[in-house]
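With one protein chain removed, the remaining protein chains of the complex are shown where they sit.
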Amino acid sequence: MNTESSILTVKDLRIHFDTFEGRAQVLDGCSFRLGKGDTLGLVGETGCGKSITAKAILGLLPVPPTRIVSGEILFHDKNLLSLSEGEWRRIRGSQIAMIFQDPMTYLNPVFSIEKQMVDVIRGHARHRNGSMSRRAAREKAIALLEAAHIANPRSRIREFPHEFSGGMRQRVLIAMALAGDPEILIADEPTTALDVTIQAQILRLIKELVERFHHSVLLISHDLGIVASVCRRIAVMYAGDIVELTTIERIFQSPAHPYTKGLLRAIPDLSTREGKLVGITGSIPDLIDPPKGCRFHPRCPYVMGVCKEVKPVLKEVAEEHQVACFLFGLP
Amino acid sequence: MKQYIVKRLLLIILTLFGLITVIFMVSRVAPGDPARLAAGPDATEEMVEVMRTEFGLDKPLFVQYISYFKGLFRGNLGRSIRTRRFVLDDLIDFFPATFELTVFSLLFAVVVAIPFGVLCAVYRDRFLDHVARVFSVSGMALPMFWLALMLQLFLALRFDFLPLGGRLGMLTDAPTKITHLFLVDSLLAGNWHAFQDALRHIILPAFVLSFPALASIIRVNRAEMLEVLSRDFIISARAHGISKVRIIGQYALKNALIPTMTMVGLRYGWMLGGTILVETVFDWPGIGLYAVQSAVYSDFQPIMGVTLLIGINFMMANLIIDLVYGALDPRVRYE
Partner (left out) sequence: MNDAWTNLKPIKTSGIWDQWKEEHESLFRDIRLSLYLFSRSPLSVTGMILVGVFFLIALIGPMIVPFPEDATGAVHMSQKLIEPDSRFWFGTDEMGRDIFTRVILGTRISLRIGLIIVCVAMGIGVPLGITAGFVGGWINEVVMRITDIFLSIPGLLLALAIIGALGPGITNSMIALSLVWWPGYVRLVQGKTLSLKEEAFIEAAHSVGAGKARIIFLHILPNCTSPIIVKASMDMGMAILAAAGLGFVGVGAQPPAPEWGAMISAARNYLPNWWWYAVFPGLAIFVTVLGFNLLGDGLRDILDPQSRGYYRE
């Protein structure tokens, strides 16, 4: 992946979060690239910093208590971290759009779907130095709902969020995200709050839309399987760092980082009939006082002396395969 | 929905029945003799007895109770011992003044307090917010009648800024009576002078009456706005590029108004009660003043009439507020 074709570059992002007990170092030098039409999945446990990364890209983090300590987020060579509020509004939704986790709480309960979508669509039109009439915006909204496979969109658009089922609401959110014809679609755990059967439908929808409209996608999830079904590339995150960055095939064929290996081993197989569930010993580190050196070292079965002192950075070990681990070369 | 309204109206009527009964029962405990009170301190025994029969006070309480209801159905609310007129006529005369005052005060409170509450939430912990916090805490502790007197003292007596009382100046004629609300009537008749005069007269009493409401509504609205602004769908709206003004003024406010409306309804009740105090200070010829004068006199029938009237007023206002909920929050369904 060369720099010329990447439209989003996250460079060495460091973010701290003030809590009652102290300052949590939630992101500690996170870097990755997203190209045009590229699909990247960000995988990790709860609290590893994936959601914060997504929100940082759209500038949605509340600035105290969050502090962006250092790093850059380049979107077409513009650093998003230095944008003014007015410039942000031109980008949010129309160039980078986000799909959220829980469709019930992320939709305004007192306004109809029509109102919410029309507001969004007309807002985007205004930023593109045009304007759109309410009627035209309504037609576009109906078309978007149709693309998201909502039946009877013309009559359902007048309804309110509580009149839709969970899966339907997520389709509405997806339709809203598409409203601005964005280049990048960020999906933050889009299926976590849904039933398993609905999950599959929504994932299918996302795949179909990506194929149809060629968005670049950043999919965030704690579920490897979900990421595997939609994305071509994957980044594994642990305690605020990306520890492995590669394609889906390689992650299953030849996982490199010990954490990744542990994750894959922990997935129960339909063929295993007996035996204990395999987990990774230990627990995620305290981000206020993280371990020195590699943050995974207290739980790593292959830990070496250097791991406790120096922090490994992502290094290319094969084509389109980067790992942050001293097993693949000492510093 | 229509069924719901009908049900509520029936409930109002039933409650009024109950209210009348309660007050009748309370009056049973009373040791005084209203006929004697009405006749005055120099009355002879004969005059007291005449009073008694004229007002049906010689019959047992239960009979009075029944005959009161019979009268109600015929539109007869009894007679005032003090003014010697039919209570109904007195009420018709005095109610518009109170209605104008309370509605004006309520509108004033809502129009000022809700935006203020929003601003305090948006500019949290800045100077404006602190001022508003102090104001809301003290606003509910300040005695309305004392505030009224202080304002009269400074604005009317010391500095002749605003009039001392009444609805109109002595030299102004009342505008042609269509609604009996001077502000509305004078506008309808194009009588600019009367409008100005009526406005000057209503400002002080309305301000005093709305004072505690201002304090509470600002407080509630601010708290609700802060809570709503922390909710997920606000993040979602920002992520879609919706402007801050729209987010605060529409997306957040509509949600915050729902609990605020409860407070508005409650404060309207206190406003209705407060007319007793405010109308007394400003000589405002409304039913609050009428009720006070009747109570001092132990004049029973007018008090019942006022109770009924204010009861209907208050319960209708609550019904309207409940319907407003339905308009604001689509999750509320009235079958």
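The letters A and B name the chains in turn, as written, and every chain counts its residues from 1.
As a working rule, a contact is a pair of C-beta atoms (placed from the backbone, for glycine too) under 8 Å apart; a residue touches a chain by one contact, two chains touch by 3 or more.
Keep in mind the model is a prediction, meaning the values are calculated, not measured.
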item: Neighbouring displayed chains - absent chain, whole complex; value: B
item: Residue of B:Tyr68, B:Phe104, B:Phe300 or B:Tyr325 in touch with the missing chain, whole complex considered; value: B:Phe300
item: Full-complex contact with the absent chain, from B:Val112, B:Leu128, B:Ala189 or B:Leu266; value: B:Leu266
item: Among B:Leu72, B:Ile203 or B:Ala223, the residue in touch with the chain that has been omitted; value: B:Ala223
item: Chain not shown, touching residues in subunit B; value: 15-16, 18-19, 22-23, 26-27, 29-32, 137-138, 140-146, 149-150, 152-153, 157-158, 216, 220, 223, 262-263, 266, 269-274, 276-277, 280-281, 291-292, 294-296, 298-300, 303-304, 306-307, 310-311, 314-315
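Going forward, only the chains that are shown with their structure count from here on.
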item: For the subunit A and subunit B complex, residues of the former touching the latter; value: 58, 60, 85, 89-94, 97-98, 100, 102, 105-112, 119-120, 123-124, 127, 160, 162, 173, 176-177, 179-180
item: Interface residues, subunit B side, partner subunit A - complex; value: 231-233, 235-244, 246, 251, 254-255, 258, 328-331
